[in-house]
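Every protein chain except one is present and positioned as in the full complex.
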Amino acid sequence: MKMVVAIVRPERLTAVLEALFQADVRGLTISHVQGHGGEIEHVETYRGTTVKMELSEKIRLEIGVSNHFVEPTIAAILSSARTGEVGDGKIFVVPVERIYRIRTGERDQSAVTPVATTESPDS
Amino acid sequence: MKMVVAIVRPERLTAVLEALFQADVRGLTISHVQGHGGEIEHVETYRGTTVKMELSEKIRLEIGVSNHFVEPTIAAILSSARTGEVGDGKIFVVPVERIYRIRTGERDQSAVTPVATTESPDS
Amino acid sequence: MKMVVAIVRPERLTAVLEALFQADVRGLTISHVQGHGGEIEHVETYRGTTVKMELSEKIRLEIGVSNHFVEPTIAAILSSARTGEVGDGKIFVVPVERIYRIRTGERDQSAVTPVATTESPDS
Amino acid sequence: MLISTALVLLMTPALGFFYAGLVRSKSSLNTLMMSVGSLGVVGLAWPLLGYSLAFGAGTPGIGGFDHVVLRGVGLEAKGSVPHLLFMAYQGTFAIVTAALISGAIVERVRFVPYLLFITLWSLLVYAPVAHWVWGGGWLSTLGALDFAGGTVVHISAGTAAVVAAVMLGARKDYARQALLPHSVPFTVLGSGLLWFGWFGFNGGSALAANGQAVLAFVNTMFAPAAALTVWIVLDVVRMGKATAVGLATAIVVGLVAITPAAGFVAPVSGIAIGALAAIPSYFGVLWRARTRLDDSLDVVAAHGLGGIVGALLTGVLAQRSWGSPVDGLLFGNPSQLMIQAVAVVVVIAFAAAGTAAILFSLGMIAPIRVAVAEEGIGLDVTQHGEEAYARGEGAVLVLPAGRGPSAHAAR
Amino acid sequence: MLISTALVLLMTPALGFFYAGLVRSKSSLNTLMMSVGSLGVVGLAWPLLGYSLAFGAGTPGIGGFDHVVLRGVGLEAKGSVPHLLFMAYQGTFAIVTAALISGAIVERVRFVPYLLFITLWSLLVYAPVAHWVWGGGWLSTLGALDFAGGTVVHISAGTAAVVAAVMLGARKDYARQALLPHSVPFTVLGSGLLWFGWFGFNGGSALAANGQAVLAFVNTMFAPAAALTVWIVLDVVRMGKATAVGLATAIVVGLVAITPAAGFVAPVSGIAIGALAAIPSYFGVLWRARTRLDDSLDVVAAHGLGGIVGALLTGVLAQRSWGSPVDGLLFGNPSQLMIQAVAVVVVIAFAAAGTAAILFSLGMIAPIRVAVAEEGIGLDVTQHGEEAYARGEGAVLVLPAGRGPSAHAAR
Partner (left out) sequence: MLISTALVLLMTPALGFFYAGLVRSKSSLNTLMMSVGSLGVVGLAWPLLGYSLAFGAGTPGIGGFDHVVLRGVGLEAKGSVPHLLFMAYQGTFAIVTAALISGAIVERVRFVPYLLFITLWSLLVYAPVAHWVWGGGWLSTLGALDFAGGTVVHISAGTAAVVAAVMLGARKDYARQALLPHSVPFTVLGSGLLWFGWFGFNGGSALAANGQAVLAFVNTMFAPAAALTVWIVLDVVRMGKATAVGLATAIVVGLVAITPAAGFVAPVSGIAIGALAAIPSYFGVLWRARTRLDDSLDVVAAHGLGGIVGALLTGVLAQRSWGSPVDGLLFGNPSQLMIQAVAVVVVIAFAAAGTAAILFSLGMIAPIRVAVAEEGIGLDVTQHGEEAYARGEGAVLVLPAGRGPSAHAAR
């Protein structure tokens, strides 16, 4: 199993969620983050104080998936989050050793499988 | 060493923290996240605009532990975070290669060991 | 490739960013988190209600780096984030299997290499 | 008078902010609307019926129906102000009194039953009490002093608060989790605007811009200042720190305590009332938090206790030389204190009985509390389908029912 | 009068908060400044020129230039108030009317062109219409009733709103993404302060603290209460839930509708106007959201529709026995309703044409809309170089240009 961590632009979030749901990825967690990369900094002024803002708002998605879901998840994000401008973000794939579903205590494969779906255990 | 990442309900946080402290897990970091899973969506209306809210508030815990602490940590979370309703959240266990304590520069085992406690180095 | 995750004090963030940029680490993502460790708790009172605050504000940095960048990144954080008081935070190094740059679809090494820089592919 | 009325009207949204700042974010809109809603329902019930019950000719116990739907309320003078304006001014009092109660029962009440409750309460509890004291009823005959509403407004609301909190029970998390104010600045904003509005409340109660209005006004300025200072001292002595929530509370306590006395006592007595009233309320707040009584925003300690202390001290410190119709205990008239005590006790008893009866009856028709799960989610989403501070992530537009595919395609 | 003027002035920041709460956080300062900016530019243009165009002696169509730069505006009485005060009071109306329009075009307009637009609008559209109705122009000769600005203020602003929204186009995300209010408490705060200020707006329009002022005042209190209650009922019937944004909107609708009628109708009629006006505006808001018209904050539904309903109902319910110069339809004078309708139609036509002309001309000189990318980033950063709620992470101080290394070393 893997954890797919993606940093995307806030304004693409709706599109990314849609793409993920269509790829049958239904469990995910997001958070507000701020990122620094190649983006152009913007300047703000408050009275006499001028500041360069080095960070821009991003959304971080964290998606635990079983192995055969990794590719579709990445494909969905890549296609939906892209604008082509600097600052589109990154995807990281991190190995996961175990997953539990807290509600039932189920482990690994079944922990990330929505109840209605069945899939071959290949994590 | 492992990183235990747990997504739990905000209203269970107090209970989870208590359970972790009792299991002698004293170092952890939390953040506010929003999750999508099997939860029932709720609808909001602002004047003529009706929206379906696909995400619900969750808390993410991130706990770096040495290997023999993994089981107690998971057990503590599983028992304290459960309500039995859909939306209780997940636990992910991710491998960690190194840990540093910034204050001292200590590494790995000793970096996650509170000063007062001693334990066998088995990570 | 690795993901370096660091928890630092908010008031050290400016220094940490500076140190990282000087170490040529230019891609990173931060978020607001709250941590519990050995810090002294503080007490707050709202009318008749007295509470102990078990969590203190921290900043979490998440930095995806290629292997030969791990050491400089850690060194930069360790030196810039330290105050010597309890509560300085931790660094975790997590293995990463793949990295994508969303804008271009580039993978791994080149996904975390700023356009202007060249480096040997050794992840 | 016009401006006094506007000032008192402003007190209701101000109260909403005072209260909303003190609750958790997930129920803050609901708390705000508990006040603002009163502007709607009580604001409508008053001209239609309430005013007549309170100020219509009637028995010593209650007014009649002669002014229902504002019949006979025109621009002719009633005392020194036009009748219509008098009615509106009194209406603002009814609105804010009903809204005061909400502080005791935040974060757990269904919105529509709540609106019914305060509407009925304003008609069946507030209007009679107002009649007794100000509408020519038996308490005014008895000679009870209540300049601007210590008994009518604050004691009756404080009593209703405790009864409602007991009958509806505590929030599920009360005394289990820390329930912290989500926005102390809003609470301070509310207290600042309340103070501002209270100048209309007390200053306007002289019903003219005369010497008594000046006295009431000045007392309304310095009594809270004294309460504020005493509260800071108590805070610093107890904890070494003065709290912002405490300051905001102290302002309200000082205002409540001076209300029945404002036009009847010397300015120095006004300062004394403010200073003295801070003490019982301060310890009342501390004591309440140790009990099982989830009077969530301390309506009892602030308005109930503050109102009682004010009403009794009025009986002690009132001075004919400062315009009071009778002297108080300190100026040689001990019986006035008795009369004040009678008024306090009777109003408490009546308001308690009335509130209980209304809540009980309503509870027969429909549940008043929300479900436990809804309490967990928060009342903003479950009662109003809104969030106070929406960020919009993960919000998916729902096409309005009537928008067919063609309309959509046309875009 | 003094205090009425101050109250109306407060309405403009209040409007800013009402509007700013309804937009996304990233453009909230811009929205707030669209109102506050009007205090600057329209507040300066009025004494320099606008007042003369509106109230200077002139033709039935427009005033003259005799009061330019306040020439001849002194402390001598104009009617019952000093001329200078009359000018200032009218100025507050001009300021708030121009600011009203901003609600239709939030989150997409460049700030400086916007300021030019409202300045010109206040001179070329508002001033003539004010002249027609209040400055001795042809609509006052015709006998159109407009107590405190139903046509002049609300219908003209509502019309300008729809024209501007159409000409500038919708926000890029409109009807694609959910655009949610970032702070409903600010919206409620704004509506509370608007109500408070509106007492000056309507109450002051009698230009004296007389019976008519009392009537206007009382109507300003109970009409919104009725609108509020009706809105709650409609919300509950439609969705089972009353919304806070709805409550805030209802207050404004009730206030708008009673504005032209405030000093001319019986209090009971005032309640009826508030209650009736809630209905078209309620459905107007729903209907608008299904269209492509991004009148973002529903200026048309609240001010346009509310103003029209109010203006027409004034023609129906006005009563000479309550101080109106003529009776309305219900009291035996059907022609008044015709006159009102004429006023409504003419003002709509003129305001539409004028707004379009100004926007078109401005658009020739410079783009009025921001670039699409700037819309994405938000107008606060792109137009003002500020964030409403900055947290300061990753902000690096830029040394001021003039600070050389020596100055720096000195530290």
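For reference, chains read A, B, C, D and E in written order, and residue numbers begin at 1 within each chain.
Methods note: contacts are C-beta pairs under 8 Å (C-beta built on N, C-alpha and C of every residue); 3 or more make two chains touch, one makes a residue touch a chain.
Note that the coordinates shown come from a computational prediction; the quantities given were computed from them, not determined experimentally.
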* **Option from E:Leu49, E:Ala88, E:Ala148 or E:Val285 whose C-beta touches the chain left out** => E:Ala88
* **Identified contact with the non-displayed chain, of D:Pro267, D:Gly363 or D:Gly376** => D:Pro267
* Structure fact -> Cross-chain touch to the chain not pictured, restricted to E:Pro13, E:Gly135 or E:Gly354, is E:Pro13
* Structure fact -> Checked against the full complex, the residue among D:Val69, D:Leu168 or D:Val214 that touches the missing chain is D:Val214
* **Candidate in contact with the missing chain, chosen from D:Leu115, D:Leu179 or D:Leu234** => D:Leu179
* Interface residues of chain E (partner: the chain not displayed) -> 2-3, 5-6, 9-10, 12-14, 16-17, 20, 28-29, 32-33, 36-37, 39-41, 43-44, 47, 69-70, 73, 75, 82, 84-85, 87-88, 91-92, 111-112, 115, 183, 186, 189, 380, 383-392, 395-397, 400, 402-403, 407, 410-411
* Asked: Going by the touch rule given at the top, which residues of chain C touch the chain that is not shown?
  -> 11, 14, 34, 36, 42-46, 48-55
* Where the missing chain touches chain D, by residue -> 3, 7, 24-25, 175-185, 188-189, 191-193, 195-196, 199-200, 203, 209, 211, 213-215, 217-218, 221-222, 224-226, 228-229, 231-232, 236, 239, 241-245, 247-248, 250-251, 267-268, 271, 286, 289-290, 292
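Here is the rule we use: only the chains that are shown with their structure count from here on.
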* To do: Using residue numbers, check each pair in B-D, B-E or C-E against A-E and return the one sharing over half of the contact pairs.
  => B-D
* More C-beta pairs touching across which pair, B-D or B-E? -> B-D
* Calculate how many whole Å lie between the centre of chain C and the centre of chain D, each centre taken as the average of the chain's C-alpha atoms. => 50
* Per the centroid of Cα atoms for each chain, what is the distance between chain A and chain B, given in Å? -> 18
* To do: Please compute the C-alpha centroid of chain A, do the same for chain D, then give the distance between them in whole Å.
  => 49
* To do: Give me the residues of chain B that touch two or more other chains.
  => 31, 34, 36, 44-46, 48-49, 51, 54-55, 94-95
* To do: Provide the list of chain E residues touching at least two other chains, using ranges where the numbers run on.
  => 177-181, 239, 241, 243, 245, 286, 289-290, 393-394, 396
* Classify the inter-chain contact topology: is it line, ring, star, complete, or other? -> complete
